[in-house]
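Just dropping this structure here.
Missing here is one protein chain; the remaining ones are kept as they sit in the complex.
Up next is subunit A:
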């Protein structure tokens, strides 16, 4: 951990706290240790009876006991993913040593991203509606399944009355939430809690994801999610994510914040043309724009955390974007999400957490299970932990429907 704020400008956006709830671990340290070990968290679905679905694997968060963290008041009114988000928000604030009660009333905003809302909760209540009648639907359904529910519940829990927002851009959401948070900081907001905890391993969420045709149907957890591999056959979904305390360096100094995980140096988002238009995908443009925003050249990027879609077509698009930016084998590329599956909006937020920890420790965490990377991708894919000097990282994310986002991080000093 660095307390060195040398080289940081007062208007820089810095990350001063994080809360991680991931398949790889509850809390930052457990997540990082398991990630470095290359410990896969992908296994059979346990949150519902998935035996008759074509896809039966997920990256579930193990050992999460909501009653151990939340009051009985919150349990009847929250979906599983909201409970995890609330716990992540507690941990992020504690980690940042930020006490919202000490801030001005509107001093801290909340931005979260989510893909389905509280689907498990909504599924149950819609079953009550059509199975038993409207009088059997919970009053909490009025908000528990909304996209904005995590932002609202976090705001209420911590008394965060600054600007609130909810973004829905699927897997890109974790990065877009941080982009939106930075906009708020630039408008004069001193602090924002931002990120994404997502996932809907429930029959309804499963059906929605199956409809994309991109979910892996491979039953072997070791072979089910193989981005950039010759045998790439789709993705495994998961749950969890990460939330961050973002503030301007000026605000961090003013409150005496000791920790800087790093600086959010650049961010950009693009949108793809419609399928069949013949025009190219815009992932590379997003990455280039994020580098420009960070005032960094491609040669100054030390590691890339890939979106790693896991289908041959999308993998090829990402590999081509990376080749276009960095040249063949031009930069170490990793996809630790091979251990967790794709966590919807939470996935890219978790990648940001992992990238910040990688910068701090000077170790690139591995991509696991990929044993036959396609040579034509010309990627320097990191398949074992690699200790190298790391000052900068590029995180890429693509969301279902054409969203591309890129975020550039620089290390703590």
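Assume a contact is a pair of C-beta atoms (placed from the backbone, for glycine too) under 8 Å apart; a residue touches a chain by one contact, two chains touch by 3 or more; residues count from 1.
By definition in this document, contacts and distances are computed from a predicted model.
Enquirer: Suppose you had to identify the omitted chain by its UniProt name; would it be "Act minimal PKS acyl carrier protein", "Radical SAM-linked protein", "Sulfate ABC transporter substrate-binding protein" or "sn-glycerol 3-phosphate transport system permease protein"?
Expert: In UniProt, the chain excluded from the picture bears the name "Act minimal PKS acyl carrier protein".
Enquirer: Could you tell me which of A:10, A:139 or A:254 touches the chain that is not displayed?
Expert: Looking across A:10, A:139 or A:254, the contact with the absent chain belongs to A:139.
Enquirer: Among A:39, A:75, A:207 or A:388, choose the residue that contacts the chain missing from this document, as touch is defined above.
Expert: Residue touching the chain left out of view: A:75.
Enquirer: Since one chain has been left out of the picture, which residues of subunit A touch it in the full complex?
Expert: Missing-chain contacts on subunit A: residues 71-77, 135-140, 142.
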